[in-house]
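All protein chains but one are shown in place.
In order of appearance the chains are A and B, and numbering begins at 1 in each one.
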Amino acid sequence: MQKNRRALISPFLLAASALIVAGPLSAASAAEVTLNIASMNDPFGAAMTKLAPKVEAATGVAIKVDIMSYGELMTKTSADFIGDTGSYDIVTMDNVLTGQYATAGQVIDLKPWIEQDAAELDLDDVYPVVMNSLGGYGEMQVAFPFSGYANVLVYRTDLFEAAGLSAPTTMQELQAAAEKITDREKGQYGWVANGQKGPAVAQDWMQYNAQLGGSILDAEGKPAINSDANVESLTVYKAFFDKAAPPGAVDYDWGGREQAFRQGVAATMQTWSVGAAGYGDPAQSNVVDKFAVIKAPTGEGVEPKYGIGGWGLSINEDIAEDRQAAAWTVIKYLAGKEGQKELALLGAGGFVRKSTLADPELNAKYPFLPIIAESFEKGDGDYRPRIPEYPEIQDILGTAVNAVLAGDADPKAALDDAQARAEDLF
Amino acid sequence: MTEVSASAARRGLRLRGLAENAALVAAVIAFLAPLVWLYSTAYKPAREIFQIPPALAFTPTLENFRVLLELYDLPSLVSSSLGISLGTTAVALLVGVPGGYALARSRWKHATTLAYALLAIRMMPRVVTLMPFYLMMRDVGLLGTIWAVVLTNATLSAGFVVWMMFSYFRALPPEAEYAAQIDGRTAFGAFLFVAVPLVVPGIVASALFSIMLSWNDFLTPVFLTGVDSKPLSVALLSAYGTKDVSWGTMGALAHFATLPIVLIALVLNRYFIQGLTRGMH
Partner (left out) sequence: MADAATQPKEAAAAAAASTHARPGLGQRLLGRFFPALFPPGEPLEAQRRLFLIALTAPVITYVLVFAVYPAIVGLSYSLWRYNLLRPHRTAFVGFDNYVKFFSDPAMQAALWNTAVFVVAAVILEFLLGFALALLLWRDRLFSRICLALLLVPVTVTPLATGLIFRALLTADYGPIGYWARILGISGERGFLGTPSTALATIVVMDVWQWTPLMALILLAGLKAIPATTLEAARVDGATALQRLTTIVVPLMVPSILLALLLRMIDASMVFDTIYVTTNGGPNNATNVLMIAAVKEGLEFFNIGTASTIATVMLALVGLMATVFFLLIGRYEKKVAP
């Protein structure tokens, strides 16, 4: 009996200890420095992982990419910064966190290094609006632009044709088309966006809000959440949900929304350009050859500006100087012309350079690149306020907008409440 | 007359047995079906994971496993998970078994209260202790290692172990230990070589609980581990991006995140019962 018990447990323990010993060994590499990159689980995460050998060949620095979900990335990196532990050398920074990164002083200001290597970086090749929105904050540059996204509209060409509609250029056209295409009996819906409480609904609504002429902050940079324009845009956003969105959309985050479009449930969707490649992939999508990517529509009478988002690369202040230098070398490669093209070929989906968007090989692979280029030319990277208090503002909005969509509050009351909460932050 | 009713009763019993079995089978199916679905996503191409209307048929593929192995350092994830759960359990047993024994043998009137108080450590919401604990671990240089997770998780497990072993040892008459002391063993020797071997089922049962709880834990490791010490429970959520959920990759990863613990539960499940039965009464 005793023997039996031991016989049962010991192979398991043996296997366990073998794995524990083998774990660290397998991570060894030939390069002198191995940098840890905290990466968001966007397509660039996988692309960077695949590109690691080329990065090492080009820079002599090995990289280890830790791919994380958004919440995990935020928690891990903030904890790393606050604890001064230097676990991650390079951090992918969501552009909305620029303000927080800049004021908390936990990453390096890249400005001096950028100036020093300006020629090598060919700064004129980087879209100015991207350079600014993905890491620029006042005089500082807390991240170097790495994966820029433009807000675009994707729509189902087959459904629009069948309904005798042309591609929408204004919000009003989009709304009319979405409602016309919606046929609940057939399970066909005209439109989809994020409705889930929290960052998901906050970010999508802010996009529509900007396109409809609203703004989260006033001219002095203070919250103006309950402005008339914002209340109006939220009313429109709710109408979209009530009249044209799949019923489950109130609980959709990005994954659910993208799934709905790829499944063919929804006929239109505003989305980051990064997702566009997936709709044409037969392994993932039901709508291959039935969709088109166009510039995002704007409200009538509103000057067209296209939402810019995406990720920059930051260097942790807590790491040793030689590691910081190595990290800068890696960033120069990843954000440089060669690295950008390699990443694009691997499906990273984000762009920062004019040369990459103009590349013939890439254009043959991704026909929607000119749309992104045009959007970058007239881009707006500040429709989501890149201030230090952004995370809390986003949470407040995420709660308010979701309450309206759920039918528990009217737009005016919800935004009044949000305004009061936001004012508390300052 | 009596014969008829007897056979009717037998038939009634048999019918009841059948109904019981049917209910059990139904319960097993209900409790396993969602998991079967998760595992099945690992073998589906992305497009076929969801279909409208939902369908059962799909074209099997191993692509998701290939992607998983390409993007994740699986040996490191598995070894971190094992290190965390086995380490937690080792620490908890090391301090918890002697503690449980001492409380059981003590004639102090508050011994029971103390055993319950140790169990009640579970009541403390993690969010509160994590930050001070984080700074503490930073100061001793354990942050980003599995030891940070082990040390905090083991406080919960140790409480459970003390409480369980307390009940166990209390049910064990102390005479054998006295006898051993006469034969020349020290008090500690009597505890270690006489009392402990008699409660092995209890130790195994509490060890299994401890392994399970720390294997599944998400909040503590997401906060305390680093790139080389990330366990499977955290990686499982990493597979979940905001732009797109890679269900297939997640399904593949779930094999590694849940199957080991499921296998342990299947093989050693009688210890749960045995341990609990004697532990509580």
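The rule is simple: a residue touches a chain if its C-beta (ideal position, glycine included) is under 8 Å from a C-beta of that chain, and two chains touch if they have at least 3 such contacts.
These numbers were taken from a predicted model, which means no experiment stands behind them.
Peer 1: Which one, B:38, B:90 or B:200, makes contact with the chain that was left out?
Peer 2: From the options B:38, B:90 or B:200, the contact with the absent chain belongs to B:38.
Peer 1: Among B:68, B:143, B:172 or B:254, choose the residue that contacts the chain missing from this document, as touch is defined above.
Peer 2: Of all options in B:68, B:143, B:172 or B:254, contact with the hidden chain holds for B:254.
Peer 1: Looking at the whole complex, which of B:9, B:24 or B:69 touches the chain that is not displayed?
Peer 2: Once the missing chain is taken into account, the touching residue is B:24.
Peer 1: Spell out, residue by residue, where the missing chain touches chain B.
Peer 2: Here the touching residues of chain B are 20-21, 23-25, 27-28, 30-32, 34-35, 37-38, 50-54, 94-96, 98-99, 101-103, 105-106, 116, 118, 120-133, 136, 151-152, 154-156, 158-159, 162, 175, 178-179, 181-182, 187-188, 191, 212, 215-216, 218-219, 223, 233, 236-237, 240, 247, 250, 254, 257-258, 261-262, 264-266, 269-270, 272-273, 276-277, 279-281.
Peer 1: Suppose we count only contacts with the excluded chain; which residues of chain A make the list?
Peer 2: Where chain A meets the chain not shown: residues 71, 74-75, 78, 82, 100, 104, 187, 195-198, 200, 246-251, 253, 256, 259-260, 263, 265, 388, 391-392, 395, 399, 402-403, 405-409.
The definition used in the following text is that only the chains that are shown with their structure count from here on.
Peer 1: Could you give the separation in Å between the centres of chain A and chain B, each centre being the mean of its C-alpha atoms?
Peer 2: 36
Peer 1: For chain B, which residues count as touching chain A in their complex?
Peer 2: Per the stated touch rule, the residues are 45-47, 50-52, 67, 70-73, 75-76, 78-80, 82-83, 86, 134-135, 138, 143-144, 200, 204, 222-223, 226-228, 230, 234, 237-245, 264, 267-268.
Peer 1: Name, in rising order, each residue of chain A that touches chain B in their complex.
Peer 2: 5, 8, 12-13, 16, 19-20, 22-24, 26-27, 36, 38, 40-43, 45-46, 49-50, 64, 66-72, 75-76, 79-80, 83-85, 87-88, 187, 200, 253-256, 258-259, 262-265, 272, 274-275, 278, 282-286
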